[in-house]
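One protein chain omitted, others in place.
Then we have chain A:
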Amino acid sequence: MTLRRSAVTMAIPVAFLGAMGLWTGPAAHWLAQGPIQQGHAEVSCQGCHTPSPGTTRQQVQARFAFAIGRRDSDVDFGNGPVTSDHCLACHARPNERHPIYRFREPRFEPALRAVRADSCLGCHSEHDAARVSATPDICSACHGDLTLARDPVNIPHDRLIAEEKWESCLGCHDFHGNHVFEPPTRVQAMIPGAAIRAYFHQGAGPYGTFKHFEAKPE
């Protein structure tokens, strides 16, 4: 009886610490999410998940102090959040057609409600075995009033847009402009939608094999 009671008493702090650990960072890594996309087979977890500053005990103490109101700010436990800066460390390219910083300008706020174009994670969620997690019609968020002064396409852009052919855009343009790829001028020569969807889900790239800038490995 006495022994059981003291065992229970001893278990309380241990369980408390265990729960605190499970419910936050490092433990989640034992229960990792979906598989990472194939392109990142060679990228280690630390490429995107930077350990937070401090030892585990320092982090526990800081969180405890925050919980009882003796500290002004909380700290990250285990790993800090994944941000676009991680991606850009390997993928920054000077010729980016849609650089994310441009979409932090206030006039893009309505567009960002449709697609979070100001962050890599808005379109690449990683951990879901997909190259791109957005849908192919995202161009509609920003290009609704596009007209070309000298349109070379046999069905001009303003007509494609009036007819809401938003899935056609990726048939002739990649998004980042990083592939060595000339857009065709005839809609008959467009890359079919099925090939684009397959590419979004780890299929072969339809824009040819050459890129202006290769990603930096680790």
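Definition applied: a contact is a pair of C-beta atoms (placed from the backbone, for glycine too) under 8 Å apart; a residue touches a chain by one contact, two chains touch by 3 or more; residues count from 1.
The criterion applied here is as follows: contacts and distances are computed from a predicted model.
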Record-based protein name (UniProt) of the chain missing from this complex, from "L-proline glycine betaine ABC transport system permease protein ProV", "Cell division protein FtsX", "Tll0287-like domain-containing protein" or "OB-fold domain-containing protein": "Tll0287-like domain-containing protein"
Omitted-chain contact residue, chosen from A:Glu42, A:Glu109 or A:Glu214: A:Glu109
Residue, one of A:Gly47, A:Gly78 or A:Pro99, that touches the chain absent here: A:Pro99
Contact set of chain A toward the excluded chain (per top definition): 2, 5-6, 9-10, 12-13, 16-17, 53-55, 57-62, 64-65, 71-73, 75, 88, 92, 94-95, 99, 101-102, 104-107, 109-110, 145-147, 149
